[in-house]
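Shown here: the complex without one of its protein chains, the others still in place.
We call the chains A and B, going by the order they appear; numbering starts again at 1 in every chain.
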Amino acid sequence: MKFEQPVALKEIARLINARLVGNTEAYATGINEIHMVEEGDLVFVDHPKYYETCIKSAASFIIINKETDFPEGKALLVTDEPFEAYLKIVEQYRPFKPSMDLVAASAVVGEGSVVMPNVYLGNNVVIGKNCVIYPNVTILDHCVIGDYVIIQSGTVIGGDAFYYNKKTNREIHYKKMTSCGRVVIKDFVEIGAGCTIDRGVTGDTVIGEGTKIDNQVHIGHDTVVGRNCLFAAQVGIAGAVVIEDEVILWGQVGISKTLTIGKGAVINAQSGVPSSLDGGKIYFGTPALEARTKVKELAWIKRIPEMWDKLKALSSGTVNEK
Amino acid sequence: MKFEQPVALKEIARLINARLVGNTEAYATGINEIHMVEEGDLVFVDHPKYYETCIKSAASFIIINKETDFPEGKALLVTDEPFEAYLKIVEQYRPFKPSMDLVAASAVVGEGSVVMPNVYLGNNVVIGKNCVIYPNVTILDHCVIGDYVIIQSGTVIGGDAFYYNKKTNREIHYKKMTSCGRVVIKDFVEIGAGCTIDRGVTGDTVIGEGTKIDNQVHIGHDTVVGRNCLFAAQVGIAGAVVIEDEVILWGQVGISKTLTIGKGAVINAQSGVPSSLDGGKIYFGTPALEARTKVKELAWIKRIPEMWDKLKALSSGTVNEK
Partner (left out) sequence: MKFEQPVALKEIARLINARLVGNTEAYATGINEIHMVEEGDLVFVDHPKYYETCIKSAASFIIINKETDFPEGKALLVTDEPFEAYLKIVEQYRPFKPSMDLVAASAVVGEGSVVMPNVYLGNNVVIGKNCVIYPNVTILDHCVIGDYVIIQSGTVIGGDAFYYNKKTNREIHYKKMTSCGRVVIKDFVEIGAGCTIDRGVTGDTVIGEGTKIDNQVHIGHDTVVGRNCLFAAQVGIAGAVVIEDEVILWGQVGISKTLTIGKGAVINAQSGVPSSLDGGKIYFGTPALEARTKVKELAWIKRIPEMWDKLKALSSGTVNEK
């Protein structure tokens, strides 16, 4: 997320009780996870394994639990608990102040759009022109909906990321990393009933122009979906996935986190995708293979009994000349 | 869908700017997709591959993009864009006029039925006697619910069909085909929480008497489910499927579109069904096979290492006499 206006590093260091090293006079423009950082951003890290990635990333300022070398012009904010620091910063600069109205005063609905009864629109929600938002839809704070978008009943846009900091030495192992990102839905997108599209942790979950989504589809935090995609019912896409343009996912397909599915890929129903897939091909199975490979595999499996018979014949000396 | 009263073909031809050929004095009683047409109906077709099916169907009047031979007594409405013509006709004769009340003035609720808080009932919804509709249920325009029906919270009845006209030469590839059909739920049906049952595109999606549906089940447009079926949680059924009486689908089963599942079939959990299945049998797997076949297949797979060992022995000249 970006701050409403740049914030002095010294102010942030004081807030999170960190020792400031390096470019102490700088101003931060926002705070983001390592996958989402831009110049001017803060990033946070508590594991030596990720120190270098964070220090060399686009982020200008690193909240870290150990002083380390870093490039000229950047700064470290050294504190024992970088994740706690992240939570404090979000709490301070994007506090949770839920609107208790069905349509928040700060929500904007464009001309020609129909918002039906029992729809919740949170703070700073923007809905474009000529949309239809069906009853019992929930659109949470800061989400942005384009023009000519249809969202059917029961769908939830902008739920929190399923994103936790795990430490088994705490009584409660998982600690929620507050989401401060958004969902951005582009023009001509249609979303079915009973879907859930989570906000980014610090960045945006994006659904590209003209993409059509059937009922009961789940899309995780920070996932970016391209243009003119088609997702059938009960598809599940985990967090931080990239789905390129014109991808078709048939019913009940599951996609694991942080993958890329290439342009125009078609994934048949119920497939499970554990790794990135090239575009322009048809896939099937769990784990998903190219459909023609999978079809051959299924045919081979059916021939096992025949192979067994051949083996028996060979073992007994009767060579099967078939 | 049927028109409220028969409409002169000439009026329709004028509306959609079509050239009228044949029985020009006739009246149309409704408009339907090819799977749903009856005598007196209009049908629409833009691909030569389907011309003959449409012209020979029960439909009396064909909206088509090329003049073709047709039987005596029928009529053609020739226009470049039959799908656009369909959309215009629906817009004219069943316009989208969403009720902005939680319970539409035209909705009817039968004696003894309980409609709990935050339920949305759209225009012309009919609810029978002695039903319970739990909080946060959405029932959209024209849907019909029988007697002694229970619908649990969060469920959406009558969402739009996931049904698009695709042309990749448009910037937005998929164009929504407006749904004007209904959902019809028969007596003694029970529907769990978080389910979605889509309306027919032009016809009815039907759930037969006494069928019981668990939570988070999706049922697509125009699907017709028989009597006394049982669907466990997270089952997904695509569009235009026929499920005969007494079918049991266990959890997370997926059924592809336009199939028929025969009476009394039982499909085990997580199975994926790509083609029609005979009744009276038990199925399992993706693609679903008869369960006993699938069980044997799984057993054969486990014997591959043993076969490998036999092969090695044979290759090295040591015949395994086991």
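Rule of thumb we're sticking to: contacts are C-beta pairs under 8 Å (C-beta built on N, C-alpha and C of every residue); 3 or more make two chains touch, one makes a residue touch a chain.
Worth saying up front: this structure is predicted, and the values here are computed from it rather than measured.
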Residue among B:78, B:108, B:150 or B:172 touching the omitted chain: B:150
Selected residue (touches chain absent from view) among A:40, A:128, A:154 or A:181: A:154
Hidden partner interface residues of chain A, rising order: 96, 98-102, 118, 120, 136, 138, 140, 154-156, 159-160, 162, 164, 171-174, 176, 194-196, 198, 216, 218, 220, 234, 236, 238, 252, 254, 256, 270, 272, 274, 286-287, 297, 300-301, 303-304, 307, 310-311, 314, 319-322
Positions on chain B where the hidden chain makes contact: 114, 116-118, 132, 134-136, 150, 152-154, 188, 190, 192-194, 209-210, 212, 214-216, 228, 230, 232-234, 246, 251-252, 269-270, 286, 298, 301-302, 304-305, 307-308, 311, 314-315, 317
